[in-house]
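Shown here: the complex without one of its protein chains, the others still in place.
Showing chain A:
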Amino acid sequence: MSDEIVWQIINQQFCAFKLKTTKGNNFCRNEYNVSGFCNRQSCPLANSRYATVRTSPKGTIYLYIKTIERAHMPSKWWEKIKLSQNYAEALQQIEDRLQYFPKFLLHKCKQRLTRLVQVATRMRKLAAEEDRLGEKLVPKMAPKVKHREEARERKALIAAKLERTIERELLERLRQGMYGDQPLNVSESVWKKVLHGLEKEGEGTRDKDLDEGIEDEDEEEEEEEELEEEIEDGNVEYVSDFEETDDELNDIEDWLGSDDEDDAEDDDEDDDDDDDEGDSEEDTKKKTKAGDKRKRGKVTKMKARKKKEIEVEHETDREKLLAF
């Protein structure tokens, strides 16, 4: 009978847990409510015999039962029963416990259990997937930090003087002879100029014995030595050919490189493959290469053989082949 009174008050006057929506639904915010609606059947306050299924924060599912016998002891209203992890067993447990309870409560409890179990399973699956993927979301950088880095980057770029530095580095390498005796990436006239300049400065004769073992220039010296020995040339003999090719040089633009490059390229078959690209540069290169072949048929073949032999030797000798 007191249930009726309670319900009258809750329904007609005030219930702290009631939530009315514009669509005409009444929801109940009470944690122990089985269906979530504010109904005579579902109200945990207005029913002295009630049952719910809830989870603990850790994820274990409990069955809460409220009986009339404890109606006068609010602190002991809810009997908490841990349900089995096994879904079928848990269902059976609910059936056993709520055997003599209204069918509505039993049904709703089972439904809740089902849903909670499904949710728990899904969460576990998602967590496992996250773990497998191993991807953690990195928080976005604070705008203050982002702006600071942007500004610093801009200034660092200016301080870096990239093109000047790159140019300087490349010329340093050329000067130190890292590209070998007959470099593939320089035109003949420029290389002559470099050698001339080095002689003038008194650094024309490079001491190979200078720095042995662990030093700064070790990598460079090694490379230098290696490349020098690789590209031993018979070019020195064919003086007349040089002059002819020099004339050709004048016709080629800066970007196309030199005949020397082409000569060295003749040696490697790989380079032929590389040069088979449809660039206009490459085409003119090919033409000059063809021209050169006619002039220096034998020389190139000799060079090729020598180079291959030496390459093999050095691959076993050299400990470090560092790129620069």
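The working rule: a residue touches a chain if its C-beta (ideal position, glycine included) is under 8 Å from a C-beta of that chain, and two chains touch if they have at least 3 such contacts; residues count from 1.
Everything that follows uses one rule, which is that contacts and distances are computed from a predicted model.
Asker: Name the absent chain as its UniProt record does, using one of the following: "NADH dehydrogenase [ubiquinone] 1 beta subcomplex subunit 4", "Hemoglobin subunit epsilon 1", "Proteasome subunit alpha type" or "Anticodon-binding protein".
Answerer: "Anticodon-binding protein"
Asker: Please pick, from A:68, A:119 or A:170, the residue that touches the omitted chain in the full complex.
Answerer: Answer from the full complex: A:170 touches the omitted chain.
Asker: Contacts of chain A with the missing chain: which residues?
Answerer: Its contact residues with the unshown chain are 131-136, 142, 145, 148-150, 152-153, 155-157, 159-160, 162-163, 165-172, 174-176, 179, 183-187, 189-191, 193-194, 197-198, 200-203, 206-207, 210-211, 213-220, 254-255, 257, 261, 264-265, 271, 274, 277, 279, 315, 318-324.
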